[in-house]
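Of the protein chains in this complex, all but one are displayed in their positions.
Should a chain be cited, it is by its letter among A, B and C, assigned in written order, with residues numbered from 1 in that chain.
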Amino acid sequence: MLYFNNDYSEGCHPRILERLSLTNFEQTPGYGMDGYCLRAAALIKKLCNNEMLDVHFLVGGTQTNLTVIASVLRPHQGVIGAESAHIEVHESGSIEATGHKVLTLPSADGKITAAQVEECVTAHYDNEAAEHMVQPGMVYISNPTELGTLYSLEELRELSAVCRKHGLYLFMDGARLGYGLMAQGNDVTMEDIARLCDAFYIGGTKGGALFGEAVVFANAMISRDFRYLIKQRGGMLAKGRLLGLQFSTLLEDGLYFELAKHANAQADKIRATLDELGYSYLVPGVTNQIFPIFPNAVVEALRHDFCFNIQQKIDDGHTAVRFCTSWATEAKNVDVLCEKLRELSK
Amino acid sequence: MLYFNNDYSEGCHPRILERLSLTNFEQTPGYGMDGYCLRAAALIKKLCNNEMLDVHFLVGGTQTNLTVIASVLRPHQGVIGAESAHIEVHESGSIEATGHKVLTLPSADGKITAAQVEECVTAHYDNEAAEHMVQPGMVYISNPTELGTLYSLEELRELSAVCRKHGLYLFMDGARLGYGLMAQGNDVTMEDIARLCDAFYIGGTKGGALFGEAVVFANAMISRDFRYLIKQRGGMLAKGRLLGLQFSTLLEDGLYFELAKHANAQADKIRATLDELGYSYLVPGVTNQIFPIFPNAVVEALRHDFCFNIQQKIDDGHTAVRFCTSWATEAKNVDVLCEKLRELSK
Amino acid sequence: MLYFNNDYSEGCHPRILERLSLTNFEQTPGYGMDGYCLRAAALIKKLCNNEMLDVHFLVGGTQTNLTVIASVLRPHQGVIGAESAHIEVHESGSIEATGHKVLTLPSADGKITAAQVEECVTAHYDNEAAEHMVQPGMVYISNPTELGTLYSLEELRELSAVCRKHGLYLFMDGARLGYGLMAQGNDVTMEDIARLCDAFYIGGTKGGALFGEAVVFANAMISRDFRYLIKQRGGMLAKGRLLGLQFSTLLEDGLYFELAKHANAQADKIRATLDELGYSYLVPGVTNQIFPIFPNAVVEALRHDFCFNIQQKIDDGHTAVRFCTSWATEAKNVDVLCEKLRELSK
Partner (left out) sequence: MLYFNNDYSEGCHPRILERLSLTNFEQTPGYGMDGYCLRAAALIKKLCNNEMLDVHFLVGGTQTNLTVIASVLRPHQGVIGAESAHIEVHESGSIEATGHKVLTLPSADGKITAAQVEECVTAHYDNEAAEHMVQPGMVYISNPTELGTLYSLEELRELSAVCRKHGLYLFMDGARLGYGLMAQGNDVTMEDIARLCDAFYIGGTKGGALFGEAVVFANAMISRDFRYLIKQRGGMLAKGRLLGLQFSTLLEDGLYFELAKHANAQADKIRATLDELGYSYLVPGVTNQIFPIFPNAVVEALRHDFCFNIQQKIDDGHTAVRFCTSWATEAKNVDVLCEKLRELSK
């Protein structure tokens, strides 16, 4: 069985395990106050070319989303997101459990636009009964999105502008950020993101680490007392060194980006094969996620040897699926998949 | 200015004020443990023909909704409702503030169907990632709905059946229950509701009381420790007698239903005039809410003398509005409105 | 049976019922946007001699406490209060249900001191593990306290100063405020309270209204978006007029203070009798609550004719009880009680 079902099936890049072994008996302060975390934070500030940033390390994505959102919203505020947003669909109500509503906007490709946000906010304040409704307080986007799509720099600029105009925070979920930054056609940099968002995170779990997400706030006013929040929500790792060391290893010489580039290249090979075979896509993509539409018979045939996700039913005869490559995907396995796809199309 | 904008513009039926005056210096236990509350609860049990019911009195609708829902759901559960449900749209995120998500279903007329619920619940459990999603735990309906529509007995039976099949609670928001029960064509009784729902409430605020909602649970297992919840959520009125006395007055000889009948009759007169003038409706209605579609010029002209709600824009030239009659609506004011409507249609 | 068990056994001052009757069919905007609420707010600003105040009306005390506290604290902050504070002991965990801890300070008389607050806050920030603990964000006091004691102007000034020094909000629960302001020896005015606290409320429920608490914020920055919060927590009364009218009636010509004076005078008569009979007190008092210590036999004998509270066991032979007078307490009933006390001491 070959796994193309997600980007967290394996462990981590071997260099991380080596470093963990090398440093295993070092005694460090706990809870993220160690030198490795400081070093990783410094690397991130440098990559973003901004010394004002405030960086924290958490263990996982849902934890990061709920902690950031609960930290900045007031009780009557909600967070605007795409109807397919991870926080809306796949976090078991984690945001609501902190007391906040997710205000959803329709989206075919996982993205939301500045115009949609403008309309949503304007509609709220134009409503006589505004005080009887949830006040928009933040915009949540993921980049890449759940559907593997990317925001352009222009789109990000517009979202940032509309958020600043209306006093909303802009928060980017970067669980797969590396895959986005390394994608063909991407014109957004870490520096852009740090400048245009109020908060974002750099995903480690899906990008070559054992686990870990690096949250970056535009400044320490926005993240005031964030460490209390991390602790309160159960996200403060006792041995914080593990997070600092992983991000240091991934970021000090570009490993994080190389790994993402590798994954994207594997996905490009699959896309090339699908294009060659004439398949269409639920959503066109450039990152490590691919959403082809197959006849059901092809889906069934593939399931014998490959593990992948059913995304959605298209019609009685067709289904959109998801293949996911990762930093760990081996080229030879991609070849096996492509070969099988060709065979099934004969 | 004549008010047709809601059913809570005035005070209460004079008989209630008389009773309040008569009993003003009686000394009673606080917090709903007085004889008036006991008597009102007994009247409700009798109207529902069910001695097993557990009855509580709260002050307002949002308070009632959030307290009931927070009382019965576990933290990972959400409440299914129409996309237009009051708890989704007009309660400032009160349900989310207790930690729970509102799971919305599309609805053109404010109602949801057993088939929709079945599909929603089945889709949840069929999903491999079900544990990453909010678990349906309750179905919330309002009757009449936000759009003045009514559930038939058959529809209620089906909803009740699908809820029992899947272990969901069925909760009916009866903020305007009287108007529904007295509407032409309604085939649902209090007894039916008490048998088919796990919880519902009888709205006093919009039905002739100064304030107050009577929550009815199918039995005391469902409402276990509910008084702690009422207190915790700030809904326990110190002078609970005020609630008991109001509901006793409204229910002991049918006043509640007479008042609703009066309001519906006034609405029927308006509907007859609108029909006569050839206007169409956003949603056809039989209760005290009317949603006609007017040319914008008519809307503007009406606004000089009448207070009513803009419901939604239909197209560039037309708007759906809401007129609301109540237990207190005077026939002469309805005549003025009907006259004006005729005049504007000439 | 004569009731001395609380100050909310009866209805309200008759003038309120008269006004409710007179205005019953007026049509007003809902949710506290009516002229009566505006007028009551203006009266309060005038009594406090401060036009910057922001005034809101809620139905009950627990509701008011939880809404104010949830509105101003961030998620990791707690509210400091006496171990006997109403929010700690008698609100079914309402504050915790909004996500916040009550940080208690020992108190024999229901009051807390500026020195205690200073020590608590300093200890927090001096602790290496401060981020692992709840951050003090507000100080909650009640005046009169649960034990009927009063803060002096000097004590209030010191509390205010320590709060401002450390960036804490100071919130006064004034459920029985009138009884405090009218007590012998009190040197605090409404103007003082409005100047020294960030928020406080004027209790209507226990002071002559049917229900209602008037929340006063020092300015509209502190109470930003408070109406969303009121709605979200279920505290927004549809017929807000009822609240505005009651507070207008109580405050426009000093009725509120007269009623409190009456209650205190009745309590003073009881205290005089107790002093004369040589009883001691759990806590000495000047307001409408009296906490004498009786031999158990006296307690038992009194229970046949009077309703009052057992406060706490003192030793095997003695018990502290609570008598409570109110705006509605009749002098003749107080005479009966005093007579009985004398009889039992023979």
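Quick note on the criterion: a contact is a pair of C-beta atoms (placed from the backbone, for glycine too) under 8 Å apart; a residue touches a chain by one contact, two chains touch by 3 or more.
Since we're looking at a predicted model, the values are computed, not measured.
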{"item": "Neighbouring displayed chains - absent chain, whole complex", "value": "A, B, C"}
{"item": "Residue of B:I44, B:A70 or B:A214 in touch with the missing chain, whole complex considered", "value": "B:A70"}
{"item": "Residue in contact with the excluded chain [from A:Q77, A:S92 or A:T249]", "value": "A:S92"}
{"item": "Residue touching the undisplayed chain, where the options are A:L20, A:L38, A:I222 or A:L344", "value": "A:L20"}
{"item": "Hidden-chain contact residue, picked from the options A:A40, A:V102, A:M236 or A:L341", "value": "A:M236"}
{"item": "On chain C, residues whose C-beta touches the chain left out of the figure", "value": "75-76, 78, 89-93, 96-102, 129, 131-134"}
{"item": "Contact set of chain B toward the excluded chain (per top definition)", "value": "31, 70-71, 74-76, 98-99, 131-132, 135, 225, 227-229, 231-232"}
{"item": "Hidden partner chain, residues of chain A it touches", "value": "3, 6, 8-12, 14, 17, 20-21, 23-30, 59-64, 66-67, 91-94, 97-98, 205-206, 210-211, 228-229, 231-239, 241-242, 328"}
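Following the convention adopted for this analysis, only the chains that are shown with their structure count from here on.
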{"item": "Farthest-lying chain, centroid of Cα atoms versus that of chain C", "value": "A"}
{"item": "Between chain B and chain A, distance of the C-alpha-averaged centres to the nearest whole Å", "value": "42"}
{"item": "Distance from chain C to chain B - Cα centre to Cα centre, in angstrom", "value": "34"}
{"item": "Touching two or more other chains - residues of chain B", "value": "91-93, 97-98"}
